[in-house]
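This structure is in structure tokens; I'll ask about it shortly.
Here the complex is missing a single protein chain, while all its other protein chains stay put.
Labels run A, B and C following the written order; every chain starts at residue 1.
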Amino acid sequence: MIPLSYYLLLSGILFACGVLGFLIKRNIITIFMSIELMLNGVNLSFVAFAAQWHALSGQVFVFFVMVVAAAETAVGLAIIIAVYRTRETLNVDRVNLLKL
Amino acid sequence: MLHLILFLFFGTICVAGAINLLAQSHPINSALSLIAVMASLAGEYLLLGAEFVAAVQVIVYAGAIMVLFVITIMLLNAGKEERTKGSRIAILIGVPGVVTGGVLVAWTLLHRPDMQTIPIGALKGDPSDIARLLFHDFLLPFEVTSVLILIAIMGAVVLASRPEAIARPHHSTAGPQEIRELVATGKDRR
Amino acid sequence: MTPPTLNPLLWTVPIIPLLPLGGAAINGFFGRRSSKKAITTVALAFCGLAFFAALLIAASFSSAAAPYSFPVAHWIRAGNFQVDFSFYLDQLSLVMLLVVTGVGFLIHIYSVGYMWDDDGYYRFMSYMNLFMFFMLTLVLAKNYLVMFIGWEGVGLASYLLIGFWFTKDSAASAGKKAFIVNRIGDFGFLIALFLMIKHFGSLDFTRVFTAVRPLSPETAGAGLLTAIGLLLMVGAAGKSAQIPLYVWLPDAMEGPTPVSALIHAATMVTAGVYMVARSSMIFERAPMAMMVVAIIGTLTALFAATIGIAQTDIKKVLAYSTVSQLGYMFMACGVGAFSAGIFHLMTHAFFKGLLFLAAGSVIHGIGGEQDMRKMGGLRVYMPWTFLTMSIATFTIAGFPPLAAFFSKDEILWKAYSSPYGSWVYWLLGVITAFITSFYMFRLWFLTFFGDYRGGNANDAAHQPAIAHAAHDHSDHGHGHGEPHESPWVMLGPLVILAILSVGGGWVGIGGHFEHFLAPVFQSGATVEMAREATGEAAGKGTETLLMLISVGAAFLGLYLAYLLYQKRRDLPAKIAQSLGGLYQAVANKYYIDELYAVLFVKPVVDGSTTILWHDVDQGVIDAAVNDSADAARHISDNVRHMQSGNLRSYAGWVAAGGAVVIAYMVWMGVTH
Partner (left out) sequence: MSITTFVIISIIKSVVVLGVLLTAVAYSVWLERKVSAHIQNRWGPTRVGPFGLLQPLADGVKFIFKEDLTQPHVYKPLYIAAPIISLVFAITSISVIPFGNWVDIGPWGTYLQITDLNIGLLVVLGITSMGVYGVALAGWSSNNKYSLLGGLRASAQMISYEVSLGLSLVGVLIVTGSLSLRDIVDAQRHMHWNIFIQPVAFFIYLISAYAETNRTPFDLPEAESELVAGYHTEYSAMKFAMFFMAEYANMVTVACLATLLFFGGWLGPVLGPPILQMILPVVWFCLKVFFFMFLYVWVRWTLPRFRYDQLMAFGWKVLLPLAVANIVVTALIVAWRA
């Protein structure tokens, strides 16, 4: 018997780590991984809340999140490959032409 | 008690993996630590009773998505990331923002009086029940996501296939060339 | 309220105003490309049709059934206040209808000849038709608001036509002057309308009058009615060029002569008189206002007449005489003799139109020259013009049995006899009559007698450029300044108007005209009674006496003019010398324009320039606009750097924003 808030806290930590990764990492692929990390944190909170409210739909949502994550990964990685082909770098700081 | 121990066990792996993801400079290490995070998250799901979710988490996330990451890293032969000073804002504004937000959320969570405690395996995510939900109540979203997947596949194929592979020869050289010129004009910070 | 047994012909009334409008539209839109013949056909056809329709209506008009009303459309429906777009026909409107369409049609014909060589011919015709439309709307209106439309519309047409030769500064500024001065009058008129709406809840003539009828000078409503009356009089003074708003009319002579004839002599300027007469119900119950009207009319008549003495520009003389004649009409209205006023309005339309057309013919004949000192002896060159002009001159001077004799005499008699009148009005009126006949014969002698003083065209070189140009390459070939008779298309109207000027007054014999208009003017009855009361005592004797006196005044004027400008041509200069300052004052129109310039124009202009333009517009409004634009540019110049193209910077902003949102939510959760 542990309070639900622990799970939520864990998910929050994971999410925060994801955001931090987004902020401090330079490698596009790593940044993309941090996005996945955020998604996982959200999934955990989904499942936790499902346990709290005894609503299985919370777990079903996780599947949708996973599907979206998979699709996003496929497209995102393809984009990364295309970017690498054109810019020959994976460093986001060097991929900054889209500005005023 | 057992619950708390297991939770802490998996939780520590999770947090350690997440932090390692940030700490590691080589993407492949980050990827592996992320895999560790996902595997231990599957353990958390098991603790919450969502066994099916846990299995799918392992199969889809750890087994498929992360493999894609690893393959990409191997394909592009990504090396250690270079420590460029690209953005002060991210450090000066973003990080404090994240920290404050996280602290606030943690404070609220810990100071909530009516936060109930849950037993181990609180809600049994039986595959058949989930299937019933998924194919009865959430049928339309399910179909929509399937369409989404299809579109994503096509998009990925189009994007990743080499320009000359797609029948657009005039498109093959122009784009990269001019971008290289832009790079050559010293637009990028070094 | 239209009886079913209404003569079908009367249903053409709503059509009448639309006819000139159609002509104006066609000429205005397609005139530029169509031939002058086509333009002429259209303009004359629509205008003539209107006149024809007016004649038919007059034929089928029965005083028994009058007044008729013709609802056209709902216009404003706001709660219990409603204004409909509807027309109204009674004896008064009928008279106005006939005058406007008739004289207007003649002047249209005339202007075909006069304006033929002008480049803006189609423009001119279109404007004229437009004016006809608005004037007819004015006279046929069933309520004050529709009347106001016509009122403003004729103002617009007048502005367009005065400034017709807009490349000439004087013309353009004259147009502006007329417009602005009229705005002052409209200001009064509008406030009067608001007062009516507030207190009578309607603008419809019948409703307002039924609401006014029970009121009497003794009752509390008097103050209100006085106020309304005075405000209406302000409007009328503006439109009809009465003191103190007459200053625009002389300048309006910058327009082509047909315009002066149609708008500034025959029709538009009389709109004020018409409006006052139409509002007789209100004025009768506001004796104060009546007195003001009478005084203003009398003073204007005398004042303008004196100015007329010293003018050398032929059209200016006629303009001031117009002002003075309008003063007569207001005098009539002021003493409650509305029918007399309208009578004089009609005859004035005839002879003053004739005068202007004749003057125009003269100007046309000698190549655009307007200065009488450069004329003279023209009777040999242009006999027809001389003939008609003479008739007009004798008419306005008030020689029996010409038209103006009857109308002016009527007015003078009413001014003397009516309960509202007094012998002062009569005396000033007679003096004015004397001066009128003097300056008119002065004009007559200067123009047609003696020998031609107007050298050749080179002397006329300083004349209005456009008019000059318009006449230079005309086929009449008077480039060498040889005076010549005008074409018949111009002389025809002159002759017709001359006939009218002679016979137009006879309808007034025995008070037929007055009886015809009686149902419109309740005062008709009262004045009848007044005549029974006072008149019988004085009896025919007094009337004839007064009549003889005024005729004598006319003859005196004639003799004096003959003496000064025919026999002893050296005298005027001497007199001017001896009079000195006075003469200068009169010659310069008593410096009224300069006075106004100092009193009103200059302050307004300076204030607008310094305060409104430099301080308010440039200092506040423009500054605000420009500064805000600059601020936007500077801010965005700085904010622009947020879009560094660096993904992580964006993520940083997003994270910060998320933190703010979380903080807000937590705070809300804590406080609530």
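Following the convention adopted for this analysis, a contact is a pair of C-beta atoms (placed from the backbone, for glycine too) under 8 Å apart; a residue touches a chain by one contact, two chains touch by 3 or more.
Values in this document were obtained by computation on a predicted structure and should not be read as measured data.
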| item | value |
| --- | --- |
| For the chain not depicted, the shown chains it touches | B |
| Touching residue (missing chain; options B:28, B:91 or B:120) | B:28 |
| Touching residue (missing chain; options B:55, B:91 or B:109) | B:55 |
| Contact with the hidden chain (one of B:5, B:64 or B:158) | B:64 |
| For chain B, residues in touch with the removed chain | 28, 32, 35, 39, 51-52, 55-56, 58-59, 62-64, 67-68, 70-71, 73-75, 126-128 |
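Quick note on the criterion: only the chains that are shown with their structure count from here on.
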| item | value |
| --- | --- |
| Of A-C and A-B, pair with higher C-beta contact tally | A-B |
| Whole-Å gap separating chain B and chain C, where each centre is the average of the chain's CA atoms | 86 |
| Chain A and chain B, separation of their C-alpha mean positions in angstrom | 4 |
| Distance between chain centroids, defined by C-alpha means - chain A, chain C (Å) | 83 |
| Sequence positions of chain A contacting 2 or more other chains | 19, 23-24, 26, 92-93, 96-97 |
| For chain C, residues that touch 2 or more chains besides their own | 644, 646, 648, 651-652, 655, 658 |
| For the chain C and chain B complex, residues of the former touching the latter | 644, 646, 648-649, 651-660, 662-663, 666, 669 |
| Partner chain C, residues of chain B touching it in the complex | 86-87, 89-98, 100-101, 104-105, 107-108 |
| Complex interface listing, chain A residues touching chain C | 19, 22-24, 26, 31, 92-93, 95-100 |
